[in-house]
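Every protein chain of the complex appears in place save one, which is left out.
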Amino acid sequence: MKLLRQLCEIHSPSGSEAAISGFVLAYIKRESKNWKVKPKIHYGKGFQDCIVLVFGNPRTAIFAHLDSIGFTVKYGKELVKIGGPNTKTGFNLVGEDSKGKVECKLSVTKKGELHYRYERQLDRGTALTFKPDFRETKNYIQCCYMDNRLGVWNALKVAETLENGMICFSTYEEHGGGSVGFLTKFMYEKYHIDQALISDITWVTAGVKAGKGVAVSMRDSGIPRMSYINRIIDIAGKSHIAFQLEVEGAGGSDGNQIQASPFPVDWCFVGAPEQNVHSQDEKVHKTDITAMTDLYKVLMKEL
Amino acid sequence: MKLLRQLCEIHSPSGSEAAISGFVLAYIKRESKNWKVKPKIHYGKGFQDCIVLVFGNPRTAIFAHLDSIGFTVKYGKELVKIGGPNTKTGFNLVGEDSKGKVECKLSVTKKGELHYRYERQLDRGTALTFKPDFRETKNYIQCCYMDNRLGVWNALKVAETLENGMICFSTYEEHGGGSVGFLTKFMYEKYHIDQALISDITWVTAGVKAGKGVAVSMRDSGIPRMSYINRIIDIAGKSHIAFQLEVEGAGGSDGNQIQASPFPVDWCFVGAPEQNVHSQDEKVHKTDITAMTDLYKVLMKEL
Partner (left out) sequence: MKLLRQLCEIHSPSGSEAAISGFVLAYIKRESKNWKVKPKIHYGKGFQDCIVLVFGNPRTAIFAHLDSIGFTVKYGKELVKIGGPNTKTGFNLVGEDSKGKVECKLSVTKKGELHYRYERQLDRGTALTFKPDFRETKNYIQCCYMDNRLGVWNALKVAETLENGMICFSTYEEHGGGSVGFLTKFMYEKYHIDQALISDITWVTAGVKAGKGVAVSMRDSGIPRMSYINRIIDIAGKSHIAFQLEVEGAGGSDGNQIQASPFPVDWCFVGAPEQNVHSQDEKVHKTDITAMTDLYKVLMKEL
């Protein structure tokens, strides 16, 4: 879990994905010579801070977003949200401005206004993220940003043995999206791929429990095409891998962005569930992580 | 009205349009040999569950969405909405899961939570729709899903004598869209079409009354380009067909999806108004249906 821990430690709020993109790219360049198939790597001009890997003859693309929720320094000691972070007075925040590295605390007023507590004013526009505190027990991994460093980690694990497929590392997911449109264009027009899997982390709920397997989401705020979802459920059912069906009316993912794009691409969210969503204490059961990676390996072969 | 009745009986919530798409495709293949012009039919790979018909040299495309509102089974006896259905305790719902066909009742708690009442738990993700009860009187047709089986029916009636034009049967309209983007891309790039008509059903209101003609919508939540709307109003004015101008600040259609697409395509919503919107009792005046079809025939010639 060293790689996951490293990923969690990188400051990467939506809009500021350059550092994590660089880290992931270096990792891929270094490690991919040991993978079963060495992928073609697309990045840089025309991809913003995204990275696309192409293995063999791809039929299906995995999407994993590189960004996280956070906060932007507004005026004085005010903060505005990046995405939808959980907010509790005392949460530890980190960032960096022109005067150097910063570690401060979140403060929430009775009216719900957000401030940081720190000895000086930070530069306008400084992005703050939760301070990582990586915890591992027998059964659980816990840290901020399991959503979606774990989705990225999963894609990199699947990459090791992937023979045919595409992996897209996307940006901006937590804050309205903006890169999945051009990534979908690229995969559909250049590689004729019309199937996607969303490698992301979902919620532990009354219907989806920790330790009971990876969640295959039948819908959230977005409704994918059921004929595709049913194929995935069939494959999962025959795989003997632990999985749970999720049905939600809220929440969304890069899948919604794929559906909104002008390309006929099917998508399905497949990911482990977490507790303490969008907080500094996101917690995922280890067996659900294993199930997630195992199911991706099967799906990338059989879809 | 046999065709309309058949269309109303098909279970087709957003995301599950495969069955109605198959029915419409079979109908087209069977009937189109009797049409004035036999259209080219596009469907399958690259179109998901949509169907596109091309007649002669098309300048204008009709959009009619195949899907309906409904409900998805969540956990236990909970339901979540597909689109924006009217909800009233006692509404009759139908669907099918692994144990067979289901007929059950909607129940709405004081807090507005939605449940189904049935002797057993249904499979997660099962989609339920209103139970069709097709009623015809001297002046009215009434059933769930006039929106938008009537829009589909209208397009199929217009098809019978259409010489030049395109008809797009779209999906997902009731729940955020997702197919109009690639349909617009197809019509604009392959056929250079930049004019669209939205064959859909609207609301009887203080300004738009039952039996007073088809509604030409000047705007709803979306605002189309007025120079196009004014051309349509001019043609309608000269046609001697009964029509009413609609102006709303809410509601939307496939038109909004066309406008959001990266293609410069004008659109206008033209459709009969209904009472009891998004319920099991949607009711449309017969003369408004006739006016709708008549106006489409004129517009497809003169636009």
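As written, the chains take the letters A and B, and residue 1 is the first residue of each chain.
The rule is short, and it goes like this: contacts are C-beta pairs under 8 Å (C-beta built on N, C-alpha and C of every residue); 3 or more make two chains touch, one makes a residue touch a chain.
Since the structure is predicted, the reported quantities are computational estimates derived from the model, not experimental observations.
In the complete assembly, the contact with the undisplayed chain comes from A:Thr184, out of A:Thr184, A:Ser199, A:Ser217 or A:Ser279. Within the whole complex, the absent chain has one touching residue among B:Gly15, B:Pro39, B:Pro224 or B:Pro273, and that is B:Pro224.
From the options B:Ser14, B:Thr60, B:Ser107 or B:Ser261, the residue with contact to the unseen chain in the full assembly is B:Ser261. Residues of chain B that touch the chain left out of view are 194, 205-207, 218-219, 221-227, 229, 245, 247-249, 256, 259-264, 266.
One chain of the complex is left out; on chain A, the residues touching it are 14-16, 18, 45-49, 72-76, 80-82, 124-125, 127, 171-172, 175-179, 181-182, 184-185, 260-263.
One rule holds for everything that comes next: only the chains that are shown with their structure count from here on.
If you average the CA atoms of chain A and of chain B, the two centres end up 36 Å from each other.
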